[in-house]
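Presented below is the structure to which this report refers.
What you see is the complex with one protein chain gone and the rest in place.
First chain written, first letter: the chains are A and B, and each begins at residue 1.
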Amino acid sequence: MKGLIHNLFLLGCVLYMPTIVAALAGWKTVRNVFYLTAAALVFLSAVVRIYYNWPLLCLFQEPYLISLFVAIITLYLYARKDERSGVAVGILSVAISIFTLLFPGDIYTSFVKTNSLFAHLFSVLSSLARAAYMCSAALSLWMLIAGTFSGNEIKGSGQVLIKNMIIAGFALHSVGMFFGALWSYAGWGIPVQWESHLFLGMAGVWFFYSFYLHLHLAGRVKRESLSLAASSGGILVFIFTFLPDTGKLRLPELMR
Amino acid sequence: MPKKQVILFIAVIYAILFSACDMGNFESIGSFTVKKQKSCTVVSDGIGRKFMLVPRGEKAPENTGGATVIYTPVKRVIAFSTCDVSFLVGFGILQEVLVGVTREKKDWTNESIRKAMDEGKIVFIGDSTLINYELLKSVKPDIVFTWNAAIIPLLEDLNIPAVITNAQTAMGLEAQIKYVKFVAPFFHKEREAGVFSNKFLKTVEYIKSKTSDVQQRPSVIWGDVYNKRVLVEPNNAWVAQLVKLSGGKYELDDVEGASCLEITIERFFLAGRKADIMFTYRSPKTGINTKRQLAIDNPLMASIRPMTSGQIYSPKEIYYESYHRLDEIMLEIASILQPEVFGVPHYEFFQKLQ
Partner (left out) sequence: MSMISKMLHALGSIRFAVYLLLCTAVLLFTGSVCQNIEPGIFVPLNSLMLFDWLRTFGLENPSRTWWFFLLITVLLLLGINTFICTALRTAKIIGLRNHKSIMAMLFTLSPHIMHFAFLILMTGYFVLYTCGINSYNNIMKPGIQRHVPGSDIRMELREASFYPVDHSVNESLNDLHVDAKCTVVFFDDDKSDMRTAGLNRPCFYKGYSIHVADFNPKKAKSMPKDVWINFTIRKNAGIPLFIAGIIIFTVGVLLYVTPVLSKRKTNPDH
């Protein structure tokens, strides 16, 4: 079954390839079918992973959950008929999934203290938050690039979507970290665990997005500056809260 | 806000912060700490329990800050770990202070320990998982050095302090080298400990200087497979750091945590397919002296590269009793990895499985 978890994820990533080909060729229906199938496989992989480890938590499963949540956000944007945003976030979902596939970090066996609802909620909510942040960064970057090439000013409506995503991410991040703190308190008697540098990275991201959300109060800030800040946030999320959960470059078993 | 006021405000904060700090002579050795104070030394063991080492004849301060008082030099000690016993050998005080061990006479290679056990000076108090507490009580130890925290409550009932000598994360190279400085204050052997750690540090510098230009770096893994469970030394362990310094490449360099860390079989096999050299945990005492015997005992290991075309080394019993000769152990590991640089290994501490 362990092989099934990784093979389902691999198959999902493989199906992203014809998705890209179909997207470049302009075959929207084909693109959508492949993407939906790939997302479904990534979802199945996550479900099997959780079931395989239940009631314990699979360590370093977050990159896989983030890949899934970014795919879900892509589908949500597409369902809202926001094609451009869907494409931007779709590109992110492919990149994140392939990175996760090639740099897996789930090499440790779980430990019994992860048998806690708080632990599972922490993992899921913090992954969803990171996915939201990364999506907002992808949208910001898209707008910056599109704005630069087209010479047009960045639209206000695009900024609202980015800000809403960041607000949602910030809310989820806060609640996720609270569940993490409650788990830590229940299990170890203290709300913070200092074993991993991931805690400081997550706290840093939280303060960065607090900075972003207060930025507009500090005076007139250009839309380009806000987009730059949002894009930078995504990079920081990737470096400080995504990379620590990944591992060495390792080709999947089927590809060796 | 005027700059001067800001600077003054920050200066006041730091003044308050640093006034709470008493520099003292503090040294951290991995998870262990040693802090010399005016009239005593305060140490903390592998799980953070504090001990106040007070010289015999002096009075312990009224406020010990929750630390257990131990009068030094310790005259009677029981040691679970061969590592701690080896430092007593190194300090030259084995016969005077060691009164109990958890290995039978036949399991020791050190002649002075075997002789002392024959004479009844050192008592086998039972296997570490099955201690004879009556026997332990009868040898009247001042302290017990142990890795097993579970015996703390029983020893507390007997008013015998237990010092935990292992930690939750694997000891790095620097911590392993300096660990002798944690043991030394119990026996007033700080000077000797300084000599040992300087010798070990010089060996590390020597090894580093000789391997800086090495081109061919063999891939190494350190661990074993037991009943489908894989236990390895993580990247932060001293052996992994030594491998890297000695001109090797540690294949499990993304694994962090405690010593004998459990990882997935898939991760182990990924490393095993690339490794040229493997060090196991099993000593010849387990009866495994050849690759074939290892493969029969554990078929899962039959396909890894050290088994098929590389080298496998297992530590001899003397390895576990020779932490006071850490410099020689390090040189032997270096010579196994880079024989052209350090010469052919003497195989005093490791055996090569044929």
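The rule we apply is simple: a residue touches a chain if its C-beta (ideal position, glycine included) is under 8 Å from a C-beta of that chain, and two chains touch if they have at least 3 such contacts.
The model shown is predicted, which means the values in this text are computed figures rather than measured ones.
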Touched by the hidden chain, restricted to displayed chains: A, B
Residue in contact with the excluded chain [from A:28, A:80 or A:197]: A:197
Chain not shown: contacting residue from B:149, B:201 or B:231: B:149
Among B:129, B:212 or B:309, the residue in touch with the chain that has been omitted: B:129
Touching residues (missing chain, whole complex) on chain B: 1, 5, 10, 13-14, 17, 20-24, 26-28, 30-31, 33, 35, 47-49, 129-130, 149-150, 152-154, 156-157, 168-169, 172, 175, 228-229, 236, 256
Contact footprint on chain A, counting only the chain that is left out: 1, 51-53, 55-56, 109, 112-113, 115-116, 118-119, 164, 167-168, 171, 174-175, 178, 181-183, 185-198, 200-201, 203-205, 207-208, 210-211, 214-215, 217-219, 236, 240, 244
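The working rule: only the chains that are shown with their structure count from here on.
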Chain centre separation (chain A, chain B; CA means) in Å: 41
Chain A contact footprint on chain B (complex, rising order): 169, 253-255, 257, 261-264, 266-267, 270
Chain A to chain B touching residues, read off their complex: 2, 105-109, 195, 247-248, 250, 253
